[in-house]
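Data first, discussion second: the structure below is written as structure tokens.
One protein chain is absent from this view; the other protein chains keep their places.
Read from first to last, the chains carry the letters A, B and C; within each, the first residue is number 1.
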Amino acid sequence: MPKVKSNGTELKVDLTDKEITQIKELLNREPSITEWGMFDVMHSEHCSYKSSRPKLKFFENAEKNYDRVLAGPGQDAGVIDIGDGYCLAFRIESHNHPSAIEPYHGAATGIGGIIRDILCMGVRPIALLDPLRFGTLKNNPHSQWLLKYVVKGIADYGNCTGIPTIGGEVEFDESFESNCLVNVACIGLGTIEDFNHAPSRAYHPGDYVILMGGSTGRDGIHGVTFASRTLTEMSEADRPAVQIGDPFTKKMIIEATIEAIKTGHVRGLKDLGGGGISCALSELTGEGGTGALIDMANIFTREPGMTSFEIMLSESQERMAFIVKPEGLEDILAIFKKFEMSHAVIGRTDDSGVLKVRDGENLVVNLPSTALSDAPTIQREEKSPDYLDALHKQKTPEPTKELKEIMHALISSENICSKEWIYRQYDHEVGVRSVVKCGEGDSGVLRIIGTDKFIAASVGTNSKHCFLDPYEGAKGGLVETCGNVIANGARPLAMVNCCNFGNPEKPESYWYFSKALDGINDFCRTLKIPIVGGNVSFYNEDEVKNTSIKPTPVIMIVGIIEGAENIITLPFKKPGNDILLIGETKGELGGSEYHSVIYGTEGGVPPKINESIIKATWEFLLELYSKNLVEANHDVNKGGFIITIAEMCFKNKLGANLDLTDSNVNDLRDDIFLFSESAGRFVIESATKEHDIIMEIAQQHGVLVRKLGNIIPEPKIIVRGLKENDIFLDVIKLKELHASTLPDLMEI
Amino acid sequence: MTIKIAVIQFPGSNCDFDAVHVLNNVMNVDAELIWHNNFKEAHFDGCIIPGGFSFGDYLRAGIIAAHSPAIDEARVMLKDGRPIIGICNGFQILTEARFLPGALLRNESLKFICKWVNIKVENNKTAFTNRIEKDSVLSIPIAHAEGRYFTDNLNELEDNDQIVVKYTNKRGEISEESNPNGSLENIAGVCNLEKNCIGLMPHPERASESILSPKGTTHGKLFFESMIEFIKKRGF
Amino acid sequence: MSKDENWIVEIVLENKPAARDPVGTVIQKDLLAKKGYEMVSNVRSGQYLRIYLTANDANDARIIIDKMCNELRIFNPVTQNLTILNVFKT
Partner (left out) sequence: MSKDENWIVEIVLENKPAARDPVGTVIQKDLLAKKGYEMVSNVRSGQYLRIYLTANDANDARIIIDKMCNELRIFNPVTQNLTILNVFKT
């Protein structure tokens, strides 16, 4: 790392020589050590998106292109108008590196951070979701330890703040063994008026700048630089102390902030996350076109003797910055006093366009407000990995096991089994909004009290598919998460994403990123889904093997359901009803669970996405909903449609009598047909008398629908009409296997 | 005149808004959210200590809130015979404040547990169960990490009819499998000697609207209906 | 005459045997699963607090903490025992 000097003090920075020269030219002088530190942080990959910005350009016009988008990428969170005067804010973020070394506090402070992002859009955080990736659990105490404490960290923090964790997703794969992924998402609900009250900008000169919440300590200085390198590059000693979260203080911050916003006196609001005060102040003033004079003496610190460098760069948790109208100061301070939150007026905004920080007599920071946010971008090289060709050529081996045995192995595999062990630890009901709860549907559904509207939200992607084909795989993630909200009756409204990739300086890693973004972009444009935010986490590499994680562009979708009667749930409900498979099953087993669980391979060609068929399928389902023709719905993914059907039997202990004679339209081998992971399919339950009308609507939309059989009251699944033998499965046994896998692995 | 219920908001309460919502919008009484330092008992016919993590549950769930001035006010209500219910963290606060006997310890599994359970009504002569038939089995959710009920004086509780509800299976049978947290004798809720104050680990406010309930039931409402009935009988 | 010296008092709150000790039990279970710790026969857990205070002398410090713990129910007498581990000057 290059070193810079100022006044005899030396500092190692993560800036390129070119950046260093540019900074000196811009200021026309040697920056102070504090200023160097601020540039270092703000130009880090984590804050500046310097490698990813060239690709993220595609995302930049959501507000212009979609009326419902109130805030798009670039803001702390995406915000959409959902009618009746309400808006939703949502965002997803990664907290991978801290969680990999300290799963409990790493995950907890991840939740803390995402809550702040939502809060500073002026709305109340009402739900959390947690897409996770770990190494496989079996015989692997390290992965078990990570999962156990990540879940506990999320639970302790989310539960205490009173924000329900309404869903999530988890995959287990070797590539995440030392670099697990902890992504966290939050949804906020408020009125459009609340949102307009508190932009994360300081537009007006003369306003007070108030710091509220926890005190500023020496912890977490340079957390963002940590997130901008691989774990190996940072030796134990270099690693900043992982932050300790304080959910109780966060809860108080939420209540005090919301009460403050309601007064109308707050004119700007910003959370202190990566880069601490530096980052918050430069964004507030830089983007607001103002400047500010801050007096360091007023910043309350946890320990005596902190230097201006430490104070400006501290990433201590649980702090917020408020920009307050002069006439509102008294009222706002009274609110902070009521909640007994530490706070201080640390300065005022002005029209200088310069951010100045005074430490006694000295001006330790004196920078144009926009200087810090203008980080240069870097055009990275991309190259597709050499190993992919060989992987794509791998074929599905001839089955050596009975189909029934395979079913048992799949239903109890780590990636397909029930995730109840996780979500039981989350309070998923606080707030009395949770209508479809964890495990009852593909997405979490929340009511908006006082309206007849419901929000559905889902997160996920398939890392194995993305590894084989990032372009199709990223689209597949969109198909799956959209499919999850659609399965519950919702129309997808908008998306945010969290891109988890390897070292962008490696052309292969950057290629994955680049192709995944192309996929996201193309899909969203065709299906008219606004992209309202994202987060990029690079440098996720396996410390020991020096290989990258499987590329994981996690997608988060929110959708809206109008009317309680339009909520659809997953379980089969009534014996006698039809079981229909929507969508075409092709021989698409690349990166499937079938391959990895049964044969230990991960090659083949993963599912391809055809946007026009996907769109037709969605419109078809929404039409069925509007005519009240669907009793249950579950989208098909890992393990194929037979796993989907089994899962639909579990809750009410029902069974299925299937005859597949006419449904294998591509004449596939039995195992390939059953376990294919072709995207965009659903299994629905409908009344037998509605069969003809459903087929008619399907034809109008050009969607392939096949009746597979009927629901039966006995808990067994009978599969006839295969090329080879019939299969007889015991639902109780399958349910037991599905339920016991995680507890058995975790409670040794 | 309308019935006035206080929902006391401690720093860290998080089921406070939920309780207010149910009382105002489902039960149609006049509930008010009151910051713990501002609570004045004289204005209210009853009070609810809601769930959450008062003071972060730091040191021990409920202990710091039990020292709040709001509890001194509530003590006046208690002596006066007005109804008081502590739900989840509220129950923990009321045991720490010694309104109720026993203590709530960390769940046997050491994990937070959020799920719907069945409870059986053992005593229907309290301010919060007078509208429920004895031995009825109710469907209601729990969500806690410190809910393992313990007392060193079980006989006294039994002799005085202070056990209000117990965790059971669907059929109302008390078994180890139906005990979610290791509570002594499957105890899920208790009351004081006078029966005007109860503590419940399960959350009735989450089980008062059919849309929130997996089975479409509204058993939680019964506790609030009983409270209203109790207040009406006393006169307000 | 007050001397107002700086003292540290270390206390531990433990569950009474009847209230059980799941934390200790879990650690012990983990130990059994891991071979090589047969020499450990028992583990008990508790909550530790280190309290910094001014007091006249060690005895005074002890009295203050003792009174505080009882008065504020720092430990719950129904379920817990309190031990003052150490009192020392800083």
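By our rule, a residue touches a chain if its C-beta (ideal position, glycine included) is under 8 Å from a C-beta of that chain, and two chains touch if they have at least 3 such contacts.
This is a predicted model, so every value here is computed, not measured.
The hidden chain makes contact, of the residues A:G188, A:G217 or A:G460, with A:G217. Chain B residues in contact with the hidden partner, per the touch definition given at the top, are 11, 55-56, 58-59, 63-64, 67.
By the touch rule set out above, chain C reaches the unshown chain at residues 10, 12, 14, 23-24, 27, 30-31, 34, 37, 39-55, 64, 68, 71-72, 85-86. Along chain A, the points of touch with the absent chain fall at residues 101-102, 104-105, 145, 214, 217-219, 239, 241-244, 246, 248-249, 302-303, 316-317, 340.
Throughout what follows, only the chains that are shown with their structure count from here on.
With chains as nodes and touching pairs as edges, the resulting graph is an open line. Judged by contacting C-beta pairs, the busier of the interfaces A-B and B-C is A-B.
If you average the Cα atoms of chain A and of chain C, the two centres end up 42 Å apart. Centre-to-centre separation between chain A and chain B, using Cα means, comes to 36 Å. Counting partners per residue, chain C has no residue that reaches two or more other chains. The residues of chain B never reach two or more other chains; the list is empty.
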